[in-house]
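Left out: one protein chain. Kept in place: all the others.
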């Protein structure tokens, strides 16, 4: 009888999830002689009654390579250690272990971000479910892996948006602010800003103030460029003396784009417009880079499962797909290093401002 | 000496403005022996000191066909009849006529929407400036022309957004609301909704209520489709007893998407997310349909100018480029006819709801 | 018991086939109370043993709106009146009628081009199978309908190719020839050429010679534009004294692009490159315009079937979806009218040459 391995997706979706699933099934079924069971909606498919599982064979993988979203569904609700119930949350991790055993599932491949991998690690160490992790973070801020699938698709989406905004900003002499994903880390804003020809990039890792941004915009005006493009990461706030925590300020109904616009309005006479890219960055077909990376991750996960190398997290390091201890993934966030990140330096050298420059700019192009 | 004709763009930008300019110059210079003068930033280029004009010859048209925005710049500020000044607005229409004569410009080709064409008509009838109009309305709501350039590019942009949102909505069992352009008319919402497979389309022309929309969403849930896509035009509001004028409600800080989400939240337990497409619809390279239509309009305008047929508005009627009296364009808005528009009927037959249906839906797919 | 209606796709595929099927099923099942049976691979699914039919219900339509190709499959082989067999072709039309009756199918909706509709007409008139036709012609050359789905997707694909070739042509001072679809009619070449900024458009309806094309290219060189873009329809050949029929010349191993390049090489010293767009024009997701048109056609076909209005062909005329006698579709091809087509005139006015101009060009841009 074939060994049965489960696979599930947890947390927010990202372009490439289906490509991981497809590669895992293709490699697992064809080359490693595994039977694959898809668990629906993160861990919920194993804990709901009736269980929601489906056999993933080769025909079920057709058309998945370029499909956005996840055919297994995903959810942020349903931590087995804090399962929502009418009486409050309770620990259903043992029930999960029972369900896994009951289904004859040898171990789980868990595709998800920081939070999901922490749960996976807990399931392995506390209730003994064998787990392999595949990292998912569209913000590209997991410490264990140099990059993961979905990030480049988000960058391409944001770059395309900047290309579009450029035309209308120039036609109307406007300041266009584009809010992109990035709660803690500014990787998407930085990459899209460089690729899309932004004039200003605002990221959580670099404290910025409106006067400095206005100085950059005015320096452009002085050389006959009365419009500017500003990219702001959703977790980036001005250094304006407001002492509330960032999450609280952002939760107060206005996003980072609107807050940046308000801050600029105070120091600049300009027609400022905000566009929030939001869910458009997550949806859509993955770009080629992400399809390839997702395929590599899925194959590696199949090899780990076939070789019973549980407790590992797939990762990309220096261009190679490797695996690291699953515990390593938990907790660490990979932020931009404002001083040492080479792309920040490159951006500054091509004239992009980060809002931390002195306000006495020289005129420029 | 060559006859000199001016051209300018007014109001909001739309994909295809540069293609009109290019075609006008190519046809005017090559085939009709005209000299073309570009006026910058709507009428401002003729009223500012110094004037901001530029000769548009064949080399200046290179690369314009697929370029978004307008190389001449545009603005909504600068009605010559109500020119902004420190003392309030004043009438500078005669100064404009003097400037036109002073520059040896025989007449103006004015590319713009409702407001701009009303000004153009006034300039002709009240101060005698010969004018030819080219209609621009990304919302596709000018009565005089069946369709104009930019509309299809906006529809394609919104359709692509729906394709993207579909994946993430399905992965998360979410209600995704996409707010698209359309202050008075729901053409973009209707076309994009049909092309992008929306489940609900909300337009200003059809009074809708949240209970009906919720019934549609629940009917989908009942057949195993726990997600739904809703497209809402920016001028569409629920029929919820709020007696304030639409403009006032929308100005109160929240757009149509947010208002629709709030209305749905009141009657539906669901994870609802709003995406506002905004300026992304205007920017970007025009799609082929719009490049062709803009080229046809530009050539027709050149022929009208060459033949001194002033006071005409270029239009598309039954597939043919024609011209109509410029006065016809003023005031009339082309709305959807909920009862007779064939695409509304088609949409309903494929299961799309408009929020005016009875709330007792049968289960469906 | 529900009435059963069959649907099939014949001939070459086109973007939008699946959207027609989806709309037909949605409208037929939801609103007209029909049961829909998909027939695989044109008529083959009814004549093969075992028969290859599948029930098309609402769930089977998921994801079809933007999917290229046809989920039913298609084929050019399998005319029931001339069925391929080891002993040569034979008439299996009566067997088809028997199969239709045997399956309890009341009538067939046939999506296909000229040839397929001729067969459909024959099936109705000669063996009494009730038929409704939906026209399919990516070349846009069916007389009965102003336009059909797939055409605009092909034009967009070809326009995008011209945008790409423009950059590399200009970098290398090359003559780039792009061969696009259009065996008898030059609609795709004309539309893509205007939208993509071609310098020369060569279509079957306009006799052209290499000297004239070379004169245009040289006129561009004289004004500092040493590169040119040429679009040629696959059925367009130079007027060079070769008396063989076009089909024969084209069959001799070289396509229209290569033949045009050879003709130009004889009269022009230039670096000429040919790109054949081929199947890329057929594949891919339909653009919004085509999704909408396909949806309208599918709904209209469902209404016709529900009302037992057999023997009709769905069509678009002056912007309205109508139906005409099925026999009308047979035989007539809608060609460009070189003298009266307004887009040809527009193209000429923007400086595009068709290879029939005198060779003494004036210098130009």
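Labels A, B and C are assigned to the chains in the order they are written; within every chain, residues are numbered from 1.
To be clear about the criterion, a contact is a pair of C-beta atoms (placed from the backbone, for glycine too) under 8 Å apart; a residue touches a chain by one contact, two chains touch by 3 or more.
These numbers come from a predicted model, not from an experiment.
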*Would you list the chains present here that the left-out chain is in contact with?*
A, C
*Of the listed residues C:91, C:146 or C:163, which contacts the missing chain in the full complex?*
C:163
*Of C:60, C:218, C:275 or C:359, which one is in contact with the hidden chain?*
C:275
_With the missing chain put back, one of A:98, A:222, A:288 or A:333 would touch it. Which one?_
A:288
*Which residue numbers on chain C touch the omitted chain?*
9, 12-13, 17, 41, 67-70, 73-75, 157, 161, 163-173, 176, 273, 275-276, 278-280, 282-284
*When the complex is taken as a whole, what residues of chain A touch the one chain not shown?*
22-23, 26-27, 30-31, 57-59, 61, 65-66, 146, 152, 155-156, 159, 163, 191-192, 194-197, 223, 287-289, 291-292, 295-296, 299, 302-303, 318-321, 342-343, 346, 349-351, 364-365
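Going forward, only the chains that are shown with their structure count from here on.
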*So what's the Cα centroid distance for chain A and chain C, whole Å?*
42
*Please compute the C-alpha centroid of chain B, do the same for chain C, then give the distance between them in whole Å.*
31
*Of all the residues in chain B, which ones touch at least 2 other chains?*
163
